[in-house]
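Complex shown without one protein chain; remaining protein chains in place.
First chain written, first letter: the chains are A and B, and each begins at residue 1.
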């Protein structure tokens, strides 16, 4: 009877070991692809929110104390970010006209270090604010991002935006990626 | 002997439990990155097929009863989709000339719910239909997609295409993403 009990305890101990082993393996193995997939989605949702002037969604892509840094303009915290974009409504809000403007992201470089991530990517813009609704390519620059994972969700803790069309907002000449 | 048999049965039962637990964990853990990776590939293959007028590949990116909705033109099913694109050969088929035209996708937002997925993304187009083969940026809009996983492969069950260059085909002013 004693031997039998010992075996049952051994079996339960082994069960726990297997479950822990399996879980640890998973968590470690999937990280880069899983983190990158979520960050790519964040990056895309950010731009839809900006171009369609959806400020609730826009500010929700930042952490509560996130920073938006457009070189000359630096704001910190969701409320301040909302205020800054509100003040630029004339630039971003196309809902009152038939013209549209769209920011695009490409060349997304992402480095993940645990719950923190670093991003470098290109952005460019086009619009059709003319009587014929002709597509016009009209601006570009790059992003330098810091992101953190909050309750399993990636958010911007800092986004720096360089713009090659405005002399004061141009980026560095040294490769900002790695 | 009875105890021994009982132990063997317990061991087999535990084995099955572990295997089921491991598999369930895997399937759940890897889903978003794995699904998104396959969908991104689908989105890219769709555009190569369109721009190089490869109709077999093009229609194979849709489910058998998939829908293509270009606002004014709505077709359902692979055969109807093939017919619609065939009829627009003058727009899409560049093989007879030295000019080319290319559709690009960016800002891919994807939400996966089991075997179903929802996508929002931007598209833009450029071409070189001029004597100097000069690159001309000439159109843009956005996609609203529904995708399903059929035998482990993601396919479009519905693609709606908005075009900001044609008044009737312009998209909504409200953020179509989330």
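General observations
Just so it is clear, a residue touches a chain if its C-beta (ideal position, glycine included) is under 8 Å from a C-beta of that chain, and two chains touch if they have at least 3 such contacts.
Remember, it's a predicted structure, so these values are computed and weren't measured experimentally.
In the complete assembly, the contact with the undisplayed chain comes from B:105, out of B:59, B:75, B:105 or B:161.
Across A:63, A:121 or A:157, the single residue that touches the chain missing here is A:121.
Of the options B:40, B:67 or B:144, the residue whose C-beta touches the omitted chain is B:40. Mapped onto chain B, the footprint of the missing chain covers residues 4, 7-8, 11, 14-15, 18-19, 22-23, 26-27, 30, 33-34, 36-38, 40-41, 43-45, 47-49, 52-54, 57, 94-95, 98, 100, 102, 104-106, 126, 128, 133-137.
Chain A meets the missing chain through residues 3, 7, 10-11, 14, 17-18, 21-22, 25-26, 29-30, 32-34, 36-37, 106-110, 120-122, 124-125, 137-140, 164-167, 170-171, 173-178.
As a convention for this text, only the chains that are shown with their structure count from here on.
Averaging C-alpha coordinates per chain places the centre of chain A 22 Å away from that of chain B.
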